[in-house]
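A single protein chain has been removed from this complex, and every other one stays in its place.
Showing chain A:
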Amino acid sequence: MIDWIQIFSNAAQELISPTTAAYALAALGLAIHFGYTGLLNFGQAGFMALGAYGYAISVLSFGLPVWAAILVGIGASVVFALILGIPTLRLRADYLAIVTIAAAEILRLIFTTNTFEAITGSAQGLNGYKGSFAALNPIPKGTYGFGPFQYNEYDWWLRILGWTVVVLLALLTWLIMRSPWGRVIKGIREDEDAVRALGKNVYSYKMQSLILGGVYGTLAGMIFILPRAVVPANYQTSLTFFVYAILLLGGAATILGPIVGSMIFWVLLSFFSGFISRAVEAGWLPFMTQVQAGQLRFILVGVAIMLIVIFRPQGIFGNKKELAFVK
C-alpha cells in the first residue's frame, strides 16, 4: 500500500527547505536580469557555482572566516559579471545569452578538471566546510518543530538563515524596482534606444543589473551547499533552466513569483518522486525500473509546469494585462 502521509509530508518539507530558498534566490536574480531588465542570462548556474566554490574554497584552502568567505564568493561573481558584460552588453541581447551559457560551462569544467584537484576536489567536489557556519548557530542542540517540520538545530539554523536572506533580498528588490532606478531598468527592457535617447547610460544600468542578479545567484549557491556537499555536476546548464522554469512559473517581472515558483517546483518534484518510487515498489508500474522512475518525476513536473503556463501564461503573480500587449 502507498504511504500517502509520508509522500505528502516529504513534499510539505520542501516548502521551507534550504534548497527551495536557494532556487528562489537564484530565480529572483534572474527576475532582475530577465524579467525587469530583459537580459538573457543563461549562466545563472555559473554564478551559483562561484558562490558554492568561492565559499568552500575560501574556508577549506584559505581558512577564512564565514564573512570573508561570503565576500570572496560575491567578489568572484562581480568579476564574472564584468567579464561577461563588458564585451556583450553593448551588443544585441542574444550575444549575452550565448556568452553566459558558454562561460558557465567553462567554469563548471574548470571546477571538474583534475588539474586543480587539490583546490576544487575535481569531480568529487568539496566537503567539510560547514564547521564555522555551524559554530555561529545560536540555537541549542536538540530537535524542534511540529508536524512534518522536525529538524535538529543545524537544519533550523540553515532554514532560518536561508529564508531570511531570501526575504531581505526580496524586499530590497521590491524597493529598488519601484524607484527611479527600477524605472530605467524596466525602460531598458522595453526599448534601450529610447532610454538612451533620454540621457541614461544604458550600458552602465545593464551592467549593474547583471552584477546584482548575479550576486543573488552567488548567495543562492552558498545556501545551496550548506545542506549538502559541493559537487560540480550540480552546476550544469539544466540548473539554469530549472531556475528559468521557476521564474516563468511564478511570473518573470514579479518579486513573489520566484519565491512561490520555487516552492511549487520543489513540492511537485518531491511529490512526484515520492509517488512514483512508491508506486514502482507497490508494483503499479511493472514496466519501469526505479532508475527510470527517477527520471519520470522530471517529466511530470515538466507537464505540470506546462499546464500552469498554458492556463496562466503570465505566471502565477504576473499581470494578465501585460500579456495583451506581448507581440
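Brief remarks follow.
Basically, a residue touches a chain if its C-beta (ideal position, glycine included) is under 8 Å from a C-beta of that chain, and two chains touch if they have at least 3 such contacts; residues count from 1.
In this text, contacts and distances are computed from a predicted model.
A single chain of the complex does not appear, and UniProt lists its protein name as "Amino acid/amide ABC transporter ATP-binding protein 1, HAAT family", one of "Nitrogenase protein alpha chain", "ABC transmembrane type-1 domain-containing protein", "Methylenetetrahydrofolate reductase" or "Amino acid/amide ABC transporter ATP-binding protein 1, HAAT family". Which of A:Val195, A:Leu247 or A:Leu269 touches the hidden chain is settled by the complete complex: it is A:Val195.
Across the interface with the omitted chain, chain A contributes residues 172, 175-176, 179-184, 186-187, 189-191, 193-202, 208, 212, 321-322, 324-325.
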